[in-house]
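Got a structure for you, questions after.
In this view, the complex is presented without one of its protein chains, the others remaining in place.
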Amino acid sequence: MTLVHRRLSFFVPAAVLLTGVLAWGLAGMPSFGLPHSDYARYITAHAAGQRHVSNIVSSVVFDYRGWDTAGEELMMFAAVMGTALLLRDDRDDRDEERRRPTDATTSDAVRTVRAGAVALTLLVGLWTVAFGYLTPGGGFQGGVVAASAALLTWVGGSYRRLRAVTPTTMVDATEGLAAVGFLAVGLLGLVAAGSYLQNVLPLGTPGTLTSTGTIAVLNAATGLEIAAAFVLIFREFLEEHVETLPAREEP
Amino acid sequence: MSVYPYLVAGVLFVAGLYGVVTSRSYVHLGLCLTVTQSSTYVALVSVGYLRNGQAPITQGKTPGKPFVDPIVQAMTLTDVVVSVAVLALVLSLALLAHRTHGTADPDRMRQMKG
Partner (left out) sequence: MDALVPLVVVVPLVLAALLATVSRWLPRGVPDAVGIAGAVTVTVMSLVLLQATRGDPLVSWFGGWHPVHGLPVGIAFVVDPMAASMATLAGLLVSASLVFSWRYFEEVGHLYHSLVLVFLAGMVGFSLSADLFNIFVWLELMSVAAYALCGYQIHEASVVQGAVNFAIINSLGTFTMLMGVAMVYASTGQLNLAAIGHHLAEHGSDSAVAVGFALLTVGFLVKGGAVPFHFWLSDAYAVAAAPVGALFAGVMSDLAFHTFARVYWDGFAAGFSAEAHVAVRALLLAVAVVTMVVGAVMCWLQSDLKRQVAFLTVSHGGIFLAGIALLSPLGLAGATLYVVADGVLKAALFLSFAVVILRLGSSDELRLHGRGRSVVTPGLLFVTAALGLSAAPPLGTFLASAMIYDSPGFGWLPPVIAVSAAVTAAAVLRAAGRIYLGWGVVEDPLRSSGRPGRRHEGEPDEGADLGLAVRTWLLAPAFVLVAIGFGLAFVPGIAGEAVAEAHAAQDGPAREALVLHGTPPPAPRPTGYKASGTAWGYGLGTAAGSVLLAGAALRRRPARRPLRPVLAGARALRRVHDGAVGDYAVWLTAGAGVIGAVWALTLR
């Protein structure tokens, strides 16, 4: 028996048991579609009034359960730092410049489409972030979309172009400062009202961009941080890929 | 069926585990972890659904229909970020494995024994 077969002969009974257990438990949950949570009912009834917000999920993410989001922000930050720590130290950045990998797109059609696509994606991303507390969207969602504009730059252009528009220093700094910004807004709540992450900014008129107090600020900080984090991750992995490409000869 | 979505979650969970057990590449393994985690997304979001409900957005809402649970949606959002963080690290480690050992096959890397 091969290794995998032997392993499967143990796994299958265990998996059957676990599936049975899960099914038993899941079948005992309240019926799909029925209300089950006083907590949810409270939030849906009061969030719009208490925080002048239209997107109730954003109020949960950045206000009621903002402390979870703080942990999550920093988790993204840690993941990016971890990726950089693991992959970056080994490389010598100067080699990149000399190697000049041959991955530039030569087709004019692709480059034209890329220009439009990058602009459009970036715009959609920023819009999703900006209106995140009014309509579906938010810092996380919009940040990822904006970061994918960076990927499009590489796909439709070349790695050197991507590197040129996303200098490591700037992206690193943005990411760190956005994370500090998020935490600092929380400290504002601590200093002004005695509770960390308390919403202490004016709540404004519901439905406008200047409503919801700190939710708007935290949303923006999150969007910035996530966009920077994803750009960094893409760049780290692309650096690894680019190393495998043949280099152009030295001119 | 009133428990069907939950059972889908259960099946996904075990399917991801199957993938981890039989994987021959760390990259594939990272994605199987994502499958296991996606079962939690399905479970969470299904928990929050209300029959005849609408999204918890007050602008443009239909009066009379209840809002679905926004808390599980916030939890799922956090969950997705967790997934990204874990996947980023597993993929980085997979890259390192390939770099140092020439292979990304978990079963070919047998340095730890006993």
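For the reader, a short list of remarks on this structure follows.
Per-chain numbering from 1; labels A and B assigned in written order.
Keep in mind that, in the parts below, contacts are C-beta pairs under 8 Å (C-beta built on N, C-alpha and C of every residue); 3 or more make two chains touch, one makes a residue touch a chain.
Remember, predicted model here, so these are calculated numbers, not experimental data.
Only one residue in the set B:11, B:55 or B:90 touches the chain that does not appear here, and it is B:90. Within the entire complex, the positions of subunit B that touch the omitted partner chain are 9, 13-14, 17, 20-23, 26, 29, 33, 36-37, 39-40, 43-44, 47, 71-72, 75, 78-79, 82, 85-86, 89-90, 92-94, 96-97, 100-101, 106-107, 109-114. In the full complex, subunit A contacts the hidden chain through residues 3-4, 7, 10-11, 14-15, 17-18, 20-22, 24-30, 36-40, 42-43, 63-68, 70-72, 74-75, 77-79, 81-86, 88-90, 169, 172-173, 175-177, 179-180, 183-184, 186-187, 189-190, 193-199.
Everything that follows uses one rule, which is that only the chains that are shown with their structure count from here on.
If each chain is reduced to the centroid of its CA atoms, subunit A and subunit B end up 15 Å from each other.
Within the complex formed with subunit A, the residues of subunit B that make contact are 1-7, 9-11, 13-14, 17-18, 21-22, 43, 46-51, 55-59, 66-67, 69-75, 77-78, 80-82, 84-86, 88-89, 91-93, 95-96, 99, 107.
By the touch criterion stated above, subunit A contacts subunit B in their complex at residues 3-4, 7-8, 11, 15, 18-19, 22-23, 26-27, 29, 31-37, 39-40, 43-44, 47-48, 53-57, 59-61, 65, 68-69, 72, 75-76, 78-80, 82-83, 86-87, 90, 134-136, 138, 140, 206-207, 233, 236-237, 240.
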